[in-house]
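FYI, not all chains are in this one, though none of them got moved.
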């Protein structure tokens, strides 16, 4: 998983039906000092994250499994916001 | 998932039979400002995307699961276009 | 798998319920000479690792399978600390 900040969202009316109802947020990745460190990705929101919030994201097939058993295997996603970060403790 | 722009397609007559019927598009990855930010990939089209359109792409095993349960596990793909982007809202 | 050093942790009260009870550590990746070589990630601790310790981390779906069969497939993680390193022998 990695840290990120929600910086926006995308609007898509023509999309796979399995994605209907999911909020598609744009997340910029952050390092442990909360500085951006790579390219933004699109992640499904699983925790009610808002714009500007620091979150953490899971990538790959584990994002898809988040929605099991309700929507097993048919959810074509590879990134999900799984938590809002209260604090990062480093040192 | 990540943003991308359809910039072309490939033609292949000698391919795995599981790929017959799939449209194989070339997608350049885009950042949140719609600037190219990496190497192009080949993605299967699941939404009827056309050349030049801004789309979003799912990578990895989740692309394969998109075609379940009709073609479970036998679809050897690792990238799929799953939506056409109407607008990107950042800020 | 790759080498890493535990450099901190994150606190998150608003997170997926499947993550309750997991310790979320920040790990900086290390090369074989124990020098940092990339961006830090967040990994679930499976071995009781402490701050500053040299560990090794598994990424991707294999991290999720670590917690089977108790929590199969419902554990949305993509990185886990699976060992504390006593020594690295290179030469």
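Letters are used for the chains, namely A, B and C, taken in the order the chains are written, and counting of residues starts over at 1 for each.
By definition in this document, a contact is a pair of C-beta atoms (placed from the backbone, for glycine too) under 8 Å apart; a residue touches a chain by one contact, two chains touch by 3 or more.
Model, not experiment: these values are computed from the prediction.
Shown chains number 3; the total number of identical copies in the complete complex of this file is 5.
The rule is short, and it goes like this: only the chains that are shown with their structure count from here on.
Shown here, the protein chains touch in a chain-like sequence that does not close on itself.
Subunit A and subunit C, compared by their mean Cα positions, are separated by 19 Å.
Separating the centre of subunit B from that of subunit C, both taken as means of CA atoms, is a distance of 31 Å.
Residue positions 61 of subunit B each touch two or more of the other chains. On the side of subunit C, the complex with subunit A involves touching residues 7-16, 18-19, 24, 26, 28, 39-43, 60-61, 63-64, 73-79. On the subunit A side of its complex with subunit C, the touching residues are 1-3, 29, 31-32, 37-38, 46-48, 56, 58-63, 65-66, 68-69, 80, 82-91.
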